[in-house]
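With one protein chain withheld, the remaining protein chains of the complex are depicted in position.
So that you can tell them apart, the chains are marked A, B and C in the order they are listed, and the count of residues begins at 1 in each.
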Amino acid sequence: MIILIARRLILSLVTLFIISLIVYVGVEALPGDSATGYLGQWATPESLAALREEFGLNDPIHVRYINWLGDILRGDLGVSMVKRKPVAELIGNRFRNTVVLTITSALVGIPLAIILGVIAGLMRDKLPDVIISTTSIVAMTLPGFVTATVLIYIFAIRLEWFPAITLVPSDVSVIELLDTMLLPIITLTMIMVAHILRLVRTNMIDVMVSDYVQMARLKGVPARQIVFKHALPNAMLPTINIVALTLAWLVGGVAIIETVFNFPGIGKLLIDAITDRDFALVQGIAMILSGIYIALNLTADLLSLVLNPKLRTARGH
Amino acid sequence: KGAAPEEPVAEEPPAEVEVVEEPPTEEEVVEEPPAETRGVLRYNTGIVYGGLENLNPVDPNRFWPPISLLFDRLATPADDEMRPTPSLAKSWESNATGEVWTFTLRDDVYFHDGTQLTSADVAYSVDHWLNAEASVIAGSFGVVESVDTPDDFTVVFNLTQPVVDFPLIVMDYRARVLKKGSFPDIMETGMGSGPFKLETLDVGGVTVLVANDDYWDGPPGVAVIEVFMIADNEAAIQATRAGQIDFSIDLIADHIPMFDDADDFVIDIIPTGNWSGFVMRTDIPPFDNLDLRQAMHLVVDRQEMLDLALAGLGEVSCDLGITPGDPYLIPECLYEQDFEAAAAKLADAGYADGFEIDLYTADVCSDWTALTEIFQQQAANAGIEVNIVNVSSDGFWAEAWMIQPFVMTCWNERTTDQFLNEIYRSGGSWNESFWNVPEFDALLDAARAEMDFEKRKEHYQAAQTMLHMDGGTIIPYYSGMVRAAKTCLGELPQIGLFFADWNHITKPADCE
Amino acid sequence: MSDCLVDVRELTIGYYNQKGTLVLVLQGVNLEVKPGETLGLVGESGCGKSTLGQAMMGYLRSGSQVLGGSVKFADHDMFALNNRQLETIRGRQIALIPQNAGDALTPTLRVGNQIIEAIELNADLSGAAAKNRMLELLAQVHLPHPDVMANRYPHELSGGQQQRAVIAMALAAEPYMLILDEPTTGLDVTTQAHILNLLRDIVADLGTAMMYISHDLGVIARVSDRIALMYAGEIVEDTNVAEMFKSPAHPYARGLLESIPRLNLAGIPNSMPGQPPIPGTLPGCSFAPRCSFISEICRSKSPPFTSIPGPPHRVRCDNWEKVLAIDFSQELQQVFRTIEHTTEDEPAIELSGLEITYHRSGFMERIRSIPEPPATVSDITLSVKRGETLALVGESGSGKTTIVRTISGLLPAKRGSIQFEDCDLTVEVDQRPMELCRHVQLIFQNPDASLNPRHTVAEILDQPLKLYFPDMTHDERRARQIELLERVRLEGRYRLRYPGQMSGGEKQRVAIARAFAADPEVVLCDEVTSALDVSVQAAVLDLLADLQRERNTTYIFIAHDLAVVRAIADRVAVLYQGRLCEVGTVDEIYSPPYHPYTETLLGAVLVPDPDHEPKLLASDTPELAPPAKGCAFQRRCPYCMPDLCVEEIPPWQFPESDDGHKIRCHIPINELLVDQKAAF
Partner (left out) sequence: MTLVAQSVEQPPRTKRRSPLAETWDNLRKSWAGMVGLTLIVLHILIATTSPVWIPRDPLEMNAKIRTQAPSAEHLMGTDKLGRDVFSRSMVGGRVTMVVTLIAISIAVVWGGLLGIVLGLVNGRADELIMRFVDALLSIPWLLIILLIVSVLGTKMWVQALTFGFTYGILTVRVARAATLDFVTSEFVLAARARGERKRTIVIKELIPNVRDVLLVDGAMNWSWMLLGFTSLSFLGFGVTPPTPDWGFMIAKNREILGVQPWAVFGPVVMLGTLIIGINLFADAFAKALGLDRSQGAPV
């Protein structure tokens, strides 16, 4: 098991390394450079040259890459040339905010999705299942920004229950933040629940017809015990990785929700950075988001390792 | 309702010494309202310069909303007329020729750090306006040859040529007075003499300003101002409607029904001289071709644009962004929509078989999407194919504007002199259409120096006609401003907020 | 209360298929089980055995419904009870042991806990008492180290151990009746024999009634008092064991018994043509289309379940008297067809010192210089003569498949060489010349998996033709396909079928036809008949023998069933843990002296004869890897000599002459001979 964990860790590190390569080269390969981006139409050849010198843009790309990677390893995400500020400072609390947003949504969404998925799976093709499945498919088909707008219209403007958008500085306390982000949480939760629920439902259906559930029935195990003791843990195992992927996807695609709700998060910053050609910032955020993705995946792997006796007790690889 | 200035702005002969009395002194006697009764004023702004914003008033990327609260200028426009009225300068006069202008400063003005404002600070500021990197008003202040400071409260401007309307130039909303030596710290500290002091600057988030209770014009009517950056216009409207911000000026006519059942909001429709338009670069192909430019002018139906894009809330313009009612403004349009004439011009320009052009736009001004689509439709009738290229709003100014041959633009209202000099004088840093016509520049110079109002008007109008006929900018209308504001706000002026007296706006603490 | 524990009356069960038509699974089944009795239920795959077994517990597969009749268990009408009532009966009074214990144990729960759950639910014990009972049960089913085993997860047990755990679970409440649904199918012969012994002992001790479901008559013969034979959803014959095997009264029973290869009878058994119909689709007797005793009435009227005078014996056949008139034991002797074919002297394939390993030393292992584990297959020296059939036998995991895959070039050999005539077969298939690939063909165990489900039979047969005979025209290939199909006794119309539309036997024939399309010299048959029903197996064996005779092909034939091997092989090589134990002709292998492992295998074989009792020697503990040194069989060998066998690889011994029969053992041949002669 230790070997297994070590292997996963090493693989994750390798992947992170490759990501850094792709992100750096991919972003640097874009036409135009940060210097012109920064100086805009007021660029003069001299000022451009000076800026290039200052930020070492004249070095060959592999030298720059190695410097950048070295900095990253030391925890330094570099300096945004466009905004003349360290990337870490620009990201600041926004990273935390995005994490708070997604984690709260996950804390609400995942249990909800599991409960609904189990109900739908157990009552397959009966009324509750039809209702749950239809609702989830509709929730899945609406673009996030439409869901968001409709929710704002209903809950903020008509019912006046929640604030419409997030109007707090990026460095407020988590408590204050939570207060203003109910609608973004609901939106994200809705999308997430729809995806995970469908998955849980399918797995539940599969597990309920499995031989061991049949065996449990024939053993005289009461229905509730069959569901919770025999079926659910096994239905959840294949779901763990997908849940992680869904979460990671949410973090990556959360930009649009953040824009609609004016939420001071990392996704919105990313979109701004791309349009500003703020290469250092794009690279920094991309690395962070990819890191989250990898971390989530790793967590899911380790979690299934812990929960799945087949993996846990496997010797070697 | 706000009204266009009735009087010509600079009708008085400049030779006459213009002495303006000090503001009434009652203001100072008024009891300072206890702090807790004043509320927090919240309003929004949209991203314009892609995170490059700073607090240098003359920087191309200046972050305007706080700057207008942090710094004062020598003269401000009167509330409802565009006439210069005293601010930091309590009076001014010129010599007979209009080449030397003497401004007398107030002696009770203190910067936020407690030091008193003196003529040295003004001299420093003028130097900054003229020489700061990429200063946007260096052009209009180009007429200033030198500045003398005979005493602490007197500033003398020596001009290179007579400028009859010099106070209008001084009134420029960006000509803010800085404390001597405060640049470049000022870009972040915002340390000025204005009615509000900077608490936190967070361009992409919330910028907080607190009342400067020692303000020379009396303590402000609100305790704190919070400026929210809300990039998504829609989000801003939703926030307004939900009462999260106190007022928004970013509404369009279509939003008005949303507030039908909101008793705590008042909707004002304020005529302005703000405008959106289409800019053709006159210096590079294809629009260095005059016939082609004229063809483009000929396909436009201005009234239709106004009706479609703004539901008629505005006023037709003839390619001029001068505040309506300005005495120098030419009154009528010379172009009517005429597809045949346009086709003929196209043929003359060598595009008999049709013409295709990319129009660069972004989500910067709320009417651009509509304008571009309408223009696309109108132009199609004359065989002009317009491809709309949407770029990101943050990158627009850096990557499309003044780079691509055909882009959208939008400006706030300006006086005749400002408009013509700032946007069309050759070499001007914001000469977006790259209008470079020596006769035009000569007309502007002549107008500035001309003592006689009628003659001056003639010069100005000749220049305007030139722009209208041959220029690279199509300006279909002045947009009316739709403002939703909470009814509990007081003293909200019925004019564009660029010229508002922010320290007079009130909001009681119990207004939420 | 009747004297029956279970009373099934006219039970008819069916389900609606996707097209909405009713498909019967059971039709009018009548069956009783008396307390303490052991009933064997036999029948071909798909005839409804499991359905009947589950119905006795009041359980229906989802989608199925009872269309008529009733099931009474201890006077409870099982299908009239509600779930709550069923829960109190199931597990407590009647328990089921499913076929695949690996699938029937919840993977996320420890074995011990699953058993405790059953105890707490059904045996009214809890806490420490339940735990003790659990350990007791595990010991009772002969699981080594019950306390350790209880803490394991199901996948950490071997197949036989899982099966024992499930038996323990079923015994938790000492129910009146156990239903065993093919509990030993898929296990090794030795393991199977051990588990059957265990079951016999338990029911004898506890007086539990038992219904044992199997398709294997050998197994049934071993455990049952009475046998019910099923065919197409009906019980066609029901009598005691002795009657059933000595004088079966139903033609189907005869056909079935005749198609089973026997250890004591050389030659290929008889095969029954055709396959069973869907229950209820024929107006008359379900077996009529396959029956050789057919008369007019069979086609029109379903025969009644009639009792035959004498010992309790019921049969569903109108012609039972005609059937019984023919003496079964004599008929049995006649139907076995011995194959005579010519074996040339020159060797076709020679393996020498072959060693194969799956182990790839990883980076970490190389730096830490961990010693390599012993090779999966090691030191194989064998030669197969042209036209000969060499059988490889051994328990699961003994490396049989590994060897043939290496011969076919799918796996690299680590050491040693493989010669085919003058060609070197040690290289992997990518580097072999096409001609060489053509000469060596492989047939797999599972025809379902070895035929691409997306190809028609024509396409399947076309592939080797296109590959090996690129000059053939389209029409020639077509003609050849038809010819090949004929040779495997399929009609030309099968060309357009997909694998999903054929029965298992048909599919296996297509697979054989594909191999023979290449005109091979050597055919490697990897358990080609293990997935087939006995009746079909006989036909396939027969076919293989015929094909061999026509082309003088060389076979390497893998099987775990020693009776099948006896039927088809010329020579046999016995493998244990990838090491050869014994090589010799069929006659030499099947008579003493044996290698102790061969003796174990032979002793565990279950013969369809109630009088035959298996002789269990070694334990059935499976081994995961061969020992690092010494004799491969040391750990299980009943004769193991602590020092010698553990330390040194045993020498080859030659009981007769210098070639042919050889045994790899430290024990002198004479001693072996003496012990073994005495035992049999």
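One rule holds in what follows: a residue touches a chain if its C-beta (ideal position, glycine included) is under 8 Å from a C-beta of that chain, and two chains touch if they have at least 3 such contacts.
It should be emphasised that the depicted structure is a prediction, and the values quoted were computed from it without experimental measurement.
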Key: Interface partners of the hidden chain - shown chains only, full complex considered   = A, B, C
Remark   = Contact with the hidden chain, among A:L4, A:M140 or A:L182, goes to A:M140
Inquiry  = In the whole complex, not just what's shown, which of A:I119, A:I132, A:I186 or A:L199 touches the removed chain?
reply    = A:L199
Remark   = Out of A:A120, A:L177, A:M190 or A:A255, the sole contact with the unshown chain comes from A:A255
Note = Contact with the hidden chain, among C:A518, C:L547, C:C631 or C:I667, goes to C:A518
Inquiry  = Looking at the full complex, which residue from B:V389, B:M451, B:M466 or B:C511 touches the chain that isn't shown here?
reply    = B:V389
Query = If you put the missing chain back, which residues of chain C would it touch?
reply = 18, 270-275, 277-278, 289, 292, 405, 408-410, 429-430, 432, 434, 437-438, 440-442, 444-446, 449-456, 463-464, 467, 489-491, 496-498, 500-503, 506, 511, 514, 518, 539, 542, 546
Task = Could you please point out the chain B residues that touch the chain left off the display?
result = 233-234, 237, 241, 252, 254-255, 257-258, 304, 307-309, 311-312, 362-363, 369-370, 372-374, 376-377, 387-393
Remark   = Note that chain A touches the chain not displayed via residues 11, 14-16, 18-19, 21-23, 26-27, 30-31, 137-138, 140-146, 149-150, 153, 157, 195, 198-199, 202-203, 206, 238, 242, 245-246, 248-249, 251-253, 255-256, 259, 267, 270-271, 274-275, 282, 286, 289-290, 293-294, 297
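Assume only the chains that are shown with their structure count from here on.
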Task = Averaged over CA atoms, how far is the centre of chain B from the centre of chain C? Could you give it in whole Å?
result = 91
Query = Just how far, in Å, is the C-alpha centre of chain B from the one of chain A?
reply = 42
Chain centre separation in whole Å, for chain C relative to chain A (CA means) = 51
Inquiry  = If we count contacts the way the header does, which residues on chain B are in touch with chain A in the complex?
reply    = 42, 47, 50-52, 60, 134, 200, 202, 204-206, 208, 228, 230-232, 234-236, 238-239, 241-245, 258, 391-395, 397-399, 401-403, 429
Request  = Quick one: which bits of chain C touch chain A in the complex? Just the residue numbers, please.
outcome  = 54, 57, 59, 62, 83, 86-92, 95-96, 98, 100, 103-109, 117-118, 121-122, 152-153, 155-156, 166, 169, 364
Inquiry  = Going by the contact rule set out above, which residues of chain A touch chain C in the complex?
reply    = 3, 209-223, 225, 229-230, 233-234, 237, 307-310, 313
